[in-house]
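Excluded from the complex is one protein chain; the other protein chains are retained at their positions.
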Amino acid sequence: MIQKILIANRGEIALRIVRACREMGIIPVAVYSEADRAALHVRMAAEAYSLGASPALESYLDIEKVVTVAKRCGADALHPGYGFLSENADFAEACANAGIKFIGPSPKSMRIMGSKTRARQEMEKHGVPCVPGNSQALESFEEAAQIAQNIGYPVMLKAAAGGGGKGMRLVREPQELRSALEAAQSESQRAFGDGSVYIEEAILNPRHIEIQILADEHGNTIHLGERECSIQRRHQKVLEESPSSFVDVALRNKMGEVAVQAASAVGYSNAGTVEFLVSQDKNFYFLEMNTRLQVEHPVTELVTGVDLVQMQIRIAAGERLPVRQEDVNFRGHAIECRIYAEDPDNQYFPSPGKITLLQEPSGPGIRLDSGVYEGWTVPVDYDPLLAKLTAYAENREQVVSRLLRALDEMFVGGIQTNIALFRRILNDPGFREGKIDIEYLNRLTASVAADHQHNEIAALAAGLFAVLDETSSRDSIMHDPVGPIVSASRWKRSAKIESLQWQANDDRQN
Amino acid sequence: MIQKILIANRGEIALRIVRACREMGIIPVAVYSEADRAALHVRMAAEAYSLGASPALESYLDIEKVVTVAKRCGADALHPGYGFLSENADFAEACANAGIKFIGPSPKSMRIMGSKTRARQEMEKHGVPCVPGNSQALESFEEAAQIAQNIGYPVMLKAAAGGGGKGMRLVREPQELRSALEAAQSESQRAFGDGSVYIEEAILNPRHIEIQILADEHGNTIHLGERECSIQRRHQKVLEESPSSFVDVALRNKMGEVAVQAASAVGYSNAGTVEFLVSQDKNFYFLEMNTRLQVEHPVTELVTGVDLVQMQIRIAAGERLPVRQEDVNFRGHAIECRIYAEDPDNQYFPSPGKITLLQEPSGPGIRLDSGVYEGWTVPVDYDPLLAKLTAYAENREQVVSRLLRALDEMFVGGIQTNIALFRRILNDPGFREGKIDIEYLNRLTASVAADHQHNEIAALAAGLFAVLDETSSRDSIMHDPVGPIVSASRWKRSAKIESLQWQANDDRQN
Amino acid sequence: MIVKINVGDNPHRVKLERDGQEWRCELDGRLIQVRAQLVRRDVMSLITNGKTYEVKRDQLGKQARIWIEHSPYVVELSDPRSLASRTRNRSTSGNSRLLASMPGKILRVLATEMEQVEAGQALIVVEAMKMQNEIKSPGKGIVRQLVSEGTYVNAGDVLAIVE
Partner (left out) sequence: MIVKINVGDNPHRVKLERDGQEWRCELDGRLIQVRAQLVRRDVMSLITNGKTYEVKRDQLGKQARIWIEHSPYVVELSDPRSLASRTRNRSTSGNSRLLASMPGKILRVLATEMEQVEAGQALIVVEAMKMQNEIKSPGKGIVRQLVSEGTYVNAGDVLAIVE
């Protein structure tokens, strides 16, 4: 059995794994960069070792350092989380060479799925539907024109080395092809140092729907249904749900079977996710397979009752899957909101900094996976994900209401977050009717948000803060053993300073 | 439809109802006593009205005041929660007379179930098994001896007016009867001003298991399975779970049917709970019916996926039950811990006071229903329940581990709580094997708890607090906008004062 | 106690007097009875006319914000003197100070000290959490007090001044 796991990650996912370890009687070991000495995952682990300087390249991405720590502390297994080194086959191999069980698939499966072209070849060989196209770098404009002709317009140009929407161009008609190809190639060259572009059929307004699979090391593979992940900003997921209101039982079974096929085709083991593009007429196409735990795994845990992280560890320990496909009991509906430190009104620009006030939601149907706490300074060095707020209820309508209630209870002070954006999404009639695709969020934010209505209460409250600050610092009304709250003089003094700065801001905005 | 609900309660249950209202688009209205002006249920409600002075008799128990506020604010319904006026038929009637829908059964059902003797008669008439006995006040010793003879020893003497274990005596043999009867009568007289005692067969080491039922106002009644509530202190539940490891499918179905019968017998509507004593050989006996929501309703919500409070409101609005008995989908296992402000090492004496530090657990499978917050002063006037920590997982073993993990994450500073007691229960092999009955907790606490092992780390930490306090107050290491933490001088000064007080305590203990 | 408060650009005058458990408030001359309770640092529970408000306070960069029903209101407390100076400043100043809206690292500086720049011209690239943000000149002018490449800035720090 596994007795000690090194968690090669940070933030909420590291804490998620710490919790799974604790619940299984396994010793969770954290690693941390200097910026993360006081991070929540370090506080909650049983052991913790420094990796060095704050930049990820010098800490969480340094294979040698991580493996050295794992060996030194006597870990018999390592969980990579998501991001960082989680899909790095060399890392998985380095763990294996050091005698440490990598909690994930074999390096071989990772390598196949990590290459767009190899993955596509393998999938096509095993009858997994892919978007019609060539998936090889185009040699010339003539070749591009020929292939586009065969596929039929509209077509999509994509960077071979790419991702994140860079080097992507939609081509609606033949006469647009030449300039689009040149633009895509030059953008791809700038972004990835590689101008290779390939061509695919364009799926218009598709949904992004993925299937969670679990495979043990004895050849058993099951799926746990789908997750609807169409709500994205900058090609990154923002809100996910399960089930998808677009997927009926027949489609779920079909996509599930194909996902199991895809995993089996590469001898996959452990947890993984097969991502599909789904067209408005319910055709689906293999997009890629993520050979690791997903950020949004909680929605699947809530609707199936299965603990995916514990399952990963049990599979890595050589156990057989304890459930068969027909035992999976789907019940209810779950939606996850990724609470990011970013400003949706400013092109989602990240907002690291100190969290001066934090109020977390709880109560029925609410699950919070947070990596932060009040007083914590969110570092500038990593991802802006603060926490995942996930709600569960009997049906989609109830879960939407529940999430809105929980978002009302939540407050993050001192930095910007996207909490208000979720309130907008969840109140939007289009979202409530399930009318979403991967362009949904762009359309929503193109319109203007609702206005403020409580100017007078704000004025009143500001005045009362000033007077109560004073009272509490004099009489210690709060009975706080620590002493006074913000003193009135401080609040006023800072207000005066603000008055000057505010003025400067005004100038800039004019 | 119901548009505004007055919540005639306080603490976590008032907040639970606030949340249900918010999720249903209903305006939640709080009431509060002076001690509760800053209570969490007041903060979270949309409207709040004062009831007056702190003692419950002058606020939460004052029928006229509560009904007046409900009318004044325009509430069209009222939720009584549990405790306080929730089982008071006169209150339900006063609401009805004021044109306010009482969210609960009819006053008539409440009156029958509120009287031990009438309930028992009604149940026997409808074939619901009761503990063999007379349930009428004994007239004489001779009558008692006769009935005891008929029932067969051991028998139990119980106060007719009573509850909470007062006036209760176990009689194993005929020669013990006379003195036991006298003791029970005099204890009952002192406790309730009424010396009436009745006699029942003694069920030895029984379990306390209850069935949740839901009944709409159109004659449909279903049950949602059982809750195991055998872990009690002073006849009050401390930890509850669902399902019971003692109950198999056949017993569940049988008890469920009987519970539905019991409810139907009195024309019951809304949510209710039928409590049974279950003997070691799996016979079960009607104990009483609670005509309201139970404290421990979350465990049922977690294993069935049904929101009981929302269901109560929908039933009160005249809706039909949306699920049939065969649709109830039991999945997984749930356990609730009632976090009380009390000292288990000091006969569970309550510990009100200011919560100086509060860390709340979260993450997968954890639900927290709390009525308190850091900085809140738990009043001396009411119940010591601070919060309910409930965990859900695939099976009992996993949920026990999960709760232990969550209890590790939880911390309440400044007052005593029973958190350590839960750690003991959940680690106890007897509990883990499901060997529990209503005497379990007394047996467990009779043994000595484990010892402390970290004296040296404590000394080190105390020293580091002193030096870091100093640094942080000088350099503001914490970057706290509010200023310094406990200053070193304060920590040291108070330490000196303590040194004197501690000494006095020592003297007392010698 | 009398406080002058600006919410956004709107000035308000608030007079506060304790009245037993309540506060007698005059907001721009209108009387409002309020029960106010500081429940913790930066969080206040208000009840007025039966309605409850859970009000929060925070600071983003140099802006003080009051949050009501999850919308932020930028507020400043002022006295006549600071108001006067404010007005004076506003009328005379032709400068634009570029302030960092978020903490981050100065990845690139695209202008040089004393350079003549156009409105909309990119001056600085700030990076945080692998995202890059171009800071553009708000108008035509001369660049001064440029921040240096590689430094870390906080929200509200001056990145440059365009005169």
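Note that the chains take the letters A, B and C in the order they are written out, and that residue 1 is the start of every chain.
The rule is short, and it goes like this: contacts are C-beta pairs under 8 Å (C-beta built on N, C-alpha and C of every residue); 3 or more make two chains touch, one makes a residue touch a chain.
Quantities reported herein were computed from a predicted structural model and do not represent experimental measurements.
Contacts of the undrawn chain with the visible chains, over the full complex, involve A, B.
Of A:Met1, A:Ala38, A:Ala96 or A:Leu170, it is A:Ala38 that touches the chain left out of the display. Touching the missing chain, out of B:Ile103, B:Leu368, B:Ile415 or B:Ile438, is residue B:Ile415. Interface residues of subunit A with the unshown chain, by the touch rule above, are 30, 37-38, 42-49, 73, 373-376, 481-482. Even with one chain removed from view, subunit B keeps its contact list with that chain: residues 341-343, 346-353, 356-357, 359, 380-384, 407-408, 411, 413-416, 419-420, 423, 452-469, 472, 477-478, 485-486, 491-492, 494-510.
Here is the rule we go by: only the chains that are shown with their structure count from here on.
Across the structure, the highest number of inter-chain C-beta contacts is found for A-C. In terms of Cα centroid distance from the overall Cα mean, chain A ranks first.
Our note on geometry: subunit B versus subunit C, Cα centroid distance of 48 Å, whole angstroms. If you average the CA atoms of subunit A and of subunit B, the two centres end up 39 Å from each other. Looking at subunit A, one finds that residues 356, 408, 478, 485-486 touch two or more other chains.
In subunit C, 40-41, 59 are the positions where the chain touches two or more neighbouring chains simultaneously.
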